[in-house]
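Yeah, one chain of the complex is gone here, protein chain that is, but the others are all in their spots.
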C-alpha cells in the first residue's frame, strides 16, 4: 500500500445538464425551486410554473429562469396552454404539484376516493400527452411521491392506497412514453415551506424527533431531493423506477 | 415406524358456514355461482345478485338461494336499495363484479383512467358502507383481483396499475372495517363463462397453453376459486390479506 | 326479494383429504399437531415426527397417526432415514420445524448469518429432494414463515432478511418441483406452546395487547393455521404462493 498523499483530481466532466431545458411544474418553492436552482448550476435553463404569481416572481429572482408561468396545474386548459406556448424543445419535466390525501375511506364519497387515489397519475398523464414531441431524446418526466405510505396503518386512511399506485404507474408509463424516460422520487419528510405550513407550531418538535430517530441523524432538505432529481435527469439509463430519499425514515416508527 | 394401515378418520367438524348467510354480488355464473354452491354445501344460505335476470334465474335453480336480486352493481341507487332491503343480518359478501381494464394510458381520457384504476375500490367501498351494522362478527367482505398484472408489461397498458391498488386497498379497508374482515383473492386465468366469452375461438388454444405451462398442469376452474373463497369466509383469523390462486401462472410467461 | 327462510344445505362434499396421507415434520405440538388433527378430521392418515419422543407419544394418543418418528429434522441423516423408511406414497408434507432468528447482524459471525438466512430454505430443499417420487399428483410441500418481519426494524436485527427469502424461495421451488405444489403460510403471533415457552410470564400481557390491537379482536390460534394448512393441501390450484394468517397484525404496531 502506498502512502496516502492526496492526488490531483482528474478533469471534471461537463456540467450535467449543459444546454438542456428543465420545466418545473410547481417550482416556486421547496423541492421544485431547489431543483430549478440545482439544474441551473448544472448548466440548464429552467422554466418555472406555480399557482401563486408573487411567489413565482420571488423564485424567478433567485434562479433566473428562461420564463415563468403562473397557473394551477390541475386546470387542464391552463396546463395545455402552457405546453402549447413553449417556444422550443425541452428536456425534463418535474411535477411537484399535489400533496398526499389522508382520511378514512369510509368517510369519503366516491369522487373523493377517485381523486385521492389517482390525482398524481391523472396529472402526470396530462403532462405526458403534452410533452410527446417536445422532449428531446434522453429526457425524463419526473414525479414526486412518498415513502410514508409504504406501510398500511389505521391513521393514514387512504394514503397508502394512493402511495401504492405511483411506482407501478411510473413503470407502466415509462413503457408507453419510451424513449422518454419516466421516474419517481419517493421522499419522506422534507423540511420545506409546505411542511412548515402543514405542521405550524409542531414543526420544531417534528424536526427534533427526526434528528433523534433517522439513521442519517438529520432532517432531509429540499436540496437533497433536488440533487437526486438532477441526477435522475442526467443519468439516461434510469427509467421506470422509484428512487427513495427519506434518510431511512420508512424503517423507523417516525 | 408402524405398518401403514389406514385409520378411521376423527369426527368431521361441522359444515364450515352452518347457519351463515352469504351474499354474492355477481352470482349468476362463474366464480360467484360456484362460491354460492360451495357455500350452500357448507351449510350457508345464499343471496344472489346479477345483472341478467334470466341467468340469475337459472343460477337460482341450481343453488336454491334465500333470495335473488337482479340489478347492476355499478348503479349506486340499486345497490343501496338491495342492501336496505335485506331482511336479516348477513355474514359474508363476495364481490365478483367488474373485470380488468386494458389499453394504453396515453389513449385514455382522465375519466377513463380514474375508473380503470379505482372502480373495484369504489364499488367495494360502497358495499362496505352498506354492510356496516348488517354483518355479524367474524364476517368478511371478499374481493376478487388478479395476479396477471403483477408485472408491468407494455401490452397490458393500465392493467398493472389497477392491479397494484387492490392489495393495499384491501389492507387499509380491513383496518377501517374491523372487526369485519376484508380480504382479496388474486386469481389468474379462470376457465369461466366470462373467459369463454372474452376469448371466443381462442379459448381452446389458451387452455392448451396453460395445461402445458402451468406448474399444476391444468387450468384453474371456478370451483377452485370458490373453495378458497369459502375457506376465507370460514377462517376468522384472515384479514387484510391477498390470497393468490393461479396455479403458478404468475411465474410462467403465460 | 323473497322472505328469509333458511334452506336445507346441498349435499356436503366428501372430506377434503379422504384417503390421503399427510406427513407433519414437527407434529408433536402447536400448529403441527393441530394440522394433523384437522387432516384426520378431513379423512387423511397422518405421520408425525418430532424431536421429543414423549411429546410425540402424547400427540399420537390425540390423533391416532399411521406412524410416528422421533428425530431432529436438522439431522440430515435422520431425515433421509425417515423418508427412506416410508412404507407407501404420501400426499402432503408440512414443515413446522425451525423458529425465527433475531439479533444484530454485526454481532453474528458469517456462519450464524448463513444459517439465520437460509435454514428454512435448506431444510425445505432437503425434504424436497426426499419426496420426489413419493408424493402423489396434487400433493404439496407446505412451509411456515411469518409476517412479523415484513417491515425492517432496528430491534428485529436479521429477522426481516430471513423473512424476505421465503416467499421467493417458495415460488422458485414450486417451479422446480412441479407438479408437486409448494406453498408458504406466513403467520403472525400464534398462541402455541412455543409462544408460551418463549414469552413466559409475558404471555398474558401479549395476549391482552393483541386482543386490543388486532383487527380481528382475538389472538390467532394453532387451529386457525391448521385450517388454512389443510385448505392449501386440498386446493390443488394453489402453488408458489404465500398465504398470510395474522389477524391483520402486520398492519398494527404490535
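Each chain gets a letter, A, B and C, in the order it is written, and its residues are counted from 1.
Throughout what follows, a residue touches a chain if its C-beta (ideal position, glycine included) is under 8 Å from a C-beta of that chain, and two chains touch if they have at least 3 such contacts.
Note that the structure is a prediction, hence the values are computed from the model and not measured.
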Practice prompt. Going by the touch rule at the top, give the shown chains the omitted chain contacts.
Written response: A, B, C
Worksheet item: Taking the entire complex into account, which one of B:60, B:152, B:166 or B:241 touches the absent chain?
Response: B:152
Worksheet entry | Hidden-chain contact residue, picked from the options A:132, A:178 or A:205 | A:178
Response to the item:
For chain A, residues touching the missing partner are 1-13, 15, 18-19, 21, 37, 40-45, 63-69, 85-88, 171, 174-175, 178-179, 181, 215-217, 220-221, 224-225, 227-228, 231, 234-248, 250-251
Response to the item:
Where chain B meets the chain that is not shown, the residues are 151-154, 251-253
Practice prompt. Name, in rising order, the residues on chain C that touch the hidden chain in the full complex.
Written response: 76, 104-106, 108, 110, 113-115, 117-118, 121-122, 125-126, 128-129, 132, 152-154, 156-158, 160-161, 163-165, 167-169, 171-173, 175-177, 240
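Convention: only the chains that are shown with their structure count from here on.
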Worksheet entry | Homomeric contact chain A-chain C: same or different residue positions, threshold half | same
Worksheet item: What angle, rounded to the nearest 5°, describes the rotation that places the Cα atoms of chain B on chain C?
Response: 180
Worksheet item: Which chain has its C-alpha centroid at the greatest distance from the C-alpha centroid of chain C?
Response: A
Worksheet item: Which whole number of Å gives the spacing of the CA centres of chain B and chain C?
Response: 26
Worksheet item: Counting in whole Å, what is the centre-to-centre distance of chain A and chain C, each centre being its mean C-alpha position?
Response: 44
Worksheet item: In chain C, what residues contact two or more other chains?
Response: 251
